[in-house]
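Working notes, structure below.
Note that one protein chain is taken out, while the other chains of the complex remain in position.
Let's turn to chain A:
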Amino acid sequence: MIDLKQDYFALFGLVPAFSIDMERLEQAYIDIQARVHPDRFAHLSDTEKRLSMQWATHANEAFRTLKSPLTRGHYLLELRGVDPGFDTNTAMAPDFLMEQMEWREALGEATDAADEDALDELSRRLRQGTRALEAELARQLDETADLEGAADSVRRMKFLEKLQHEINDALTALES
């Protein structure tokens, strides 16, 4: 019922691109889930049950990957044969790394001081930075086909995502 070799975009009937129609993605996902849900195969043979399980898992994974801008960008790079080298590429632009250091210092200070306003402000600036990177990535992937630049943007987004998690954790800790 699902071709497991199909790429994730094709699975949902989308053109492979960074800018996608979120509503269409969600609707296509709901449609597929309804078709392959293991409950529908409960009365069938074990083989078919196993298959439906595989399809459902595949569709979940595909949806999660395309839904988040970071994993969608990473996946598109993979489809185009580019590995952003998350484990091995450590040479980021010095001004970017300096800014990351400063942000992490600010996070540490705000956490120590239990300063919720400072954490909110940091979070706001971070979201702004993330949106700018996403717009940049959309240009690089969909317009200029600048795959090297896109790989760099995806790497930068990894740093911002990590920091966002840490800010959220700090805020949660303050509220509890």
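We take it that contacts are C-beta pairs under 8 Å (C-beta built on N, C-alpha and C of every residue); 3 or more make two chains touch, one makes a residue touch a chain; residues count from 1.
In this section, contacts and distances are computed from a predicted model.
For the chain omitted from this view, which of "SusD-like starch-binding protein associating with outer membrane", "Cysteine desulfurase", "Iron-sulfur cluster assembly scaffold protein IscU" or "Autoinducer 2 import system permease protein LsrC" is its UniProt protein name?
When "SusD-like starch-binding protein associating with outer membrane", "Cysteine desulfurase", "Iron-sulfur cluster assembly scaffold protein IscU" or "Autoinducer 2 import system permease protein LsrC" are compared with UniProt, the left-out chain turns out to be "Iron-sulfur cluster assembly scaffold protein IscU".
Tell me where the left-out chain touches chain A, residue by residue.
Listed in rising order, the touching residues are 84-92, 94, 96-98, 100-101, 104, 154-156, 158-163.
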